[in-house]
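A single protein chain has been omitted from the complex, and every remaining protein chain is retained in its original position.
Moving on, here comes subunit A:
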Amino acid sequence: MKITLIQIGLALISLFIIGDRIQRYLRREISQSIFKLISFLTVWTVVLIISLFPTTVYYISRKLGFGETLNPLIFAGFIIVFLLIFKIISIIEELERHITKIVRQEALKNIKKRR
């Protein structure tokens, strides 16, 4: 098996991030929940495996019934990412609306007192 520089780089980055996250969780840093740790570990372990054994992607593709071509898999990935972005945008908009509501109520307190 011939390993390229990109593969080594990607593997090192994912190993570093996995180590860093576990360390942070063990140090009980604020905002490091078990859910966050598991999701980070899942994503970066997948990156680590794919960078070291790129052929696994073809194996998964075949198992899923896409055959040898990866395009549908990449396409599905894009759709998931876009859906996530839209979800995040709608959450942010909702938050903005709430902030405005609170700011407005606070601003109108004085007016209500004047009455």
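To be clear about the criterion, contacts are C-beta pairs under 8 Å (C-beta built on N, C-alpha and C of every residue); 3 or more make two chains touch, one makes a residue touch a chain; residues count from 1.
Keep this in mind: contacts and distances are computed from a predicted model.
Engineer: Name the chain not shown, per its UniProt record: "Quaternary amine transport ATP-binding protein", "Glycosyltransferase family 2 protein", "NADH-quinone oxidoreductase subunit L" or "Integral membrane protein"?
Structural biologist: "Glycosyltransferase family 2 protein"
Engineer: Which listed residue (A:I6, A:I34 or A:A107) would be found touching the missing chain in the intact complex?
Structural biologist: Per the contact definition at the top, the residue touching the missing chain is A:A107.
Engineer: Can you name the residues of subunit A that touch the chain not displayed here?
Structural biologist: Output for subunit A: 96-97, 99-100, 103-104, 106-108, 110-112, 114-115.
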